[in-house]
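Omission of a single protein chain aside, the complex is shown with its protein chains in their original locations.
Every chain is named by a letter (A and B) in the order it is written, and numbering of its residues begins at 1.
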Amino acid sequence: MLEHYLPIFMMILGGVLFGIVMVKLNEWLGPRRPTEEKLTTYESGMEPVRTARERFSVKFYMVAVLFILFDIEVVFMYPWAVAFRELGIIGFVSMTVFILILLIGLFYVWRKGALEWD
Amino acid sequence: MNVETIFFYLLGAVFVGSALMMVTRRNPVIAALYLILNFFCLAGIYLTLHAQFIAVIQILVYAGAIMVLFVFVIMLLNLSDERRLSEAISFKKIVAGGLSVALLLELLYIFVYRKTDLPTLNAERSIEIGTVESIGRHLFTKFLFPFEVTSILLLAAIVGAVVLAKRRLD
Partner (left out) sequence: MATEIVLISLLKILVVVLTILTCVVFLVYIERRVSAFVQNRVGPNRTGPYGLLQTVADVVKLLMKEDIVPRNAYKAIHDLAPIISIGVALSTFAVIPIGDTIELFGRQIKLIIADVNVGILYILAITSLGVYGITLAGWSSNNKYSLLGGLRSSAQLISYELSMGLSIVGVLMVSGTLQLDKIVQHQTTYLFGWLPAWNMFLQPIGFITFVTAAFAETNRLPFDLPEAEPELVGGYHTEYTGLKFGLFFLAEYANMITASAVITTLFLGGWHLPYVEYVGLSSFILSLVYVGTFCVKVAAVMMFFIIIRWTLPRFRYDQLMNLGWKLMLPITIINVLLTGIVLLILH
């Protein structure tokens, strides 16, 4: 079974290696003439004010949390979808219940305004 | 040594190495990256056990979703240095250390004295069990109730996330 996955490992390694080689090749071929101005952060010509690593809106965090929860829901659907014909009506009903409970969650999030961006 | 054993030791070495690096790095973003590498190796180890579906879900959910949240939180709180965190948590370190040692002792006990009780891997059968088809077949018949309970758990988590973030959203 593992030999089916061997090409995948090779492909991932190959892709990453390609990236490393290209980055190194550029470092090696390109010139290196650093100046004070060149190394400052580019902010449309303004003098950079403080660091960029400030706190940012909690909404991004909210999206990430909701993504995880719904992603887990979707993950449960794959084995169900593949075995759908065997499971028949009972499988369909149990998945419908599962989806409905999570739809309540989506509805709650929606009503609470966590999906609003302004 | 067959291919699978070689694979297991290779992945295991990277697995342990990345875990150690993750714990020892000062910069939390770098630590998170090592954890992602760690999850990748774990997926590979699942593959050596023929658990194909679990392996790919390990990457999809842990490396691709949960770690995104980790990275976001690290960036959100601007934890550019670990020192800010480490001040208040010295007693937690003791508890964590104690728990880790207990787990290690437990595992050692099982592997040394109760090895015969461990389930063995039947290669022929395990290939069949690890596929998505068989997981679907078992999850929605034998384990239907735990599956439905999961949805309640997820719903609770959704509500919890909104309640926690709500003060900030307003």
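We adopt the following convention: a contact is a pair of C-beta atoms (placed from the backbone, for glycine too) under 8 Å apart; a residue touches a chain by one contact, two chains touch by 3 or more.
Because the structure is a prediction, the values reported are computed rather than measured.
Undergrad: Would you mind listing the shown chains in contact with the chain that isn't displayed?
TA: A, B
Undergrad: In the whole complex, not just what's shown, which of B:29, B:45, B:144 or B:157 touches the removed chain?
TA: B:29
Undergrad: Looking at B:18, B:38 or B:52, which residue reaches the missing chain?
TA: Once the missing chain is taken into account, the touching residue is B:52.
Undergrad: For the full complex, which residue in B:3, B:77, B:95 or B:153 touches the chain that was left out?
TA: For the chain that is not drawn, the touching residue is B:3.
Undergrad: Touching the missing chain, which residues of subunit A?
TA: Subunit A touches the chain not shown through residues 3-8, 10-12, 14-16, 18-20, 22-23, 25-27, 29-34, 38-44, 48, 51-53, 56, 59-60, 63-64, 66-67, 70-71, 74, 77-78, 81-85, 88-89, 92, 95-96, 99, 103, 106, 110, 115-118.
Undergrad: By the contact criterion defined above, which parts of subunit B meet the unshown chain? Give residue numbers in ascending order.
TA: 3, 29-30, 33, 36, 52-53, 55-57, 59-60, 63-65, 68, 71-72, 75, 131-133
By our rule, only the chains that are shown with their structure count from here on.
Undergrad: With touch defined as at the start, can you tell me which subunit B residues reach subunit A in the complex?
TA: 3-4, 7, 44, 47-48, 50, 52-53, 57, 60-61, 65-66, 68-69, 72-73, 75-78, 80, 127, 130, 132-133, 135-137, 139-141, 144, 147-148, 150-152, 154-155, 157-159, 161-162, 165-166, 168-169
Undergrad: In the complex formed with subunit B, which residues of subunit A make contact?
TA: 1-3, 5, 9, 53-56, 58-62, 64-69, 71-73, 75-76, 78-83, 86-87, 90-91, 94-95, 97-98, 101-102, 104-106, 108-109, 112-114
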